[in-house]
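Dropping a structure here in structure tokens format, bear with me for questions.
Note that one protein chain of the assembly has been removed; the remaining protein chains are unaltered in position.
Take a look at chain A:
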Amino acid sequence: MSIEVRGVGKRYGDFVALDDINVSLPTGQLTALLGPSGGGKSTLLRIIAGLESADTGTVDIEGVDATTLPPQKRNVGFVFQHYAVFKHMSVAKNVAFGLEIRKRPKAEVKAKVAELLELVHLSQFAHRLPSQLSGGQRQRLALARALAVEPSVLLLDEPFGALDAKVRKELRDWLRRLHDEVHVTTVFVTHDQEEALEVADEIVVINEGRIEQIGSPDQLYDEPANDFVMGFLGAVTRLGPLVLRPHDIEVAVAPGVPGSSAGVVQRALRVGFEVRLTVDVEGQDEQVLVVLSRAHARALDLELGSKVWLSPTTGATTVPALAVPREAVASA
């Protein structure tokens, strides 16, 4: 195990940021800490990096108790949401910083910087200042700088949060490929479930200072531990006693399937290739959201006011609707 977090707690006054967190992050994996803003995931990352100290608990990095070590002794690479590049240094100098601090020979520094700039595709910008780079380039620079010191773990705090959607997606793919090349144990914080599902080997879902679930993207999506995880990983709706995904609802125009609920289509919205239906189901206050493909909707000849019968598809991921879904669920 590369990072071992045991019983970590952190409070800011009355606010509990982290409450008894226990998690092991295996060597060489790409792990995502996923959760809503203010849920404590960034705090956990900063505690692992030593940028903040935990009130209780311990952090082991590569078998060494790092709980009381200052950040410069932990051998971690940290990448900030807003890049934190050194504005007054050239791109090459930024990358060389950690090596120069370690007093490595000049030739070695030069070779390493060239190699890393190659890796992040910034070779031709080596002599520019960070202010002459785009946001995505700055973040790649920050990543190269963190990798230069050959950290035992690489920590990224919302690394793509400040970038626009297109660059975000590119960098996400690129990070995944980079990780497959470099194989350094990587932990990144994100509130974007798509980002986590796409990039990570393992996802730790954190909410209100607690871990909700740990698992692979498939596990989390297919076997969510509770309605929060279910809701955070994608859109959900309630059908009778179950919470399930809108695309896991079977729509029929005639009764037949036992246990199906009858309803009336209130709204039909077409977005690209899919059709989103809002259905008033008898005996349920909350309207049911159904998503189906345009072709399917056309085949069923659905329109406003159509009477439909809804039932979960076979093999649908469901969790029992115990309580009123939390805020995050509604917004997801």
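Here, a contact is a pair of C-beta atoms (placed from the backbone, for glycine too) under 8 Å apart; a residue touches a chain by one contact, two chains touch by 3 or more; residues count from 1.
One rule holds for everything that comes next: contacts and distances are computed from a predicted model.
Peer 1: I notice the complex is incomplete. Of the names "Anti-sigma-W factor RsiW", "DNA-binding XRE family transcriptional regulator", "Sulphur transport domain-containing protein" or "Sulfate ABC transporter permease subunit CysW", which is the UniProt protein name for the chain that's not shown?
Peer 2: From the listed options "Anti-sigma-W factor RsiW", "DNA-binding XRE family transcriptional regulator", "Sulphur transport domain-containing protein" or "Sulfate ABC transporter permease subunit CysW", the omitted chain resolves to "Sulfate ABC transporter permease subunit CysW".
Peer 1: With respect to the chain omitted from the figure, which of A:K10, A:R145 or A:H179 is a touching residue?
Peer 2: A:R145
Peer 1: Looking at the full complex, which residue from A:R102, A:H127 or A:H183 touches the chain that isn't shown here?
Peer 2: A:R102
Peer 1: Identify the residue among A:Q72, A:S134 or A:T313 that touches the chain left out of the display.
Peer 2: Touches the omitted chain: A:Q72.
Peer 1: What residue numbers in chain A mark contact with the hidden partner chain?
Peer 2: Listed in rising order, the touching residues are 49-51, 70-72, 74, 76-78, 80, 82-88, 97-98, 101-102, 142, 145-146, 148-149.
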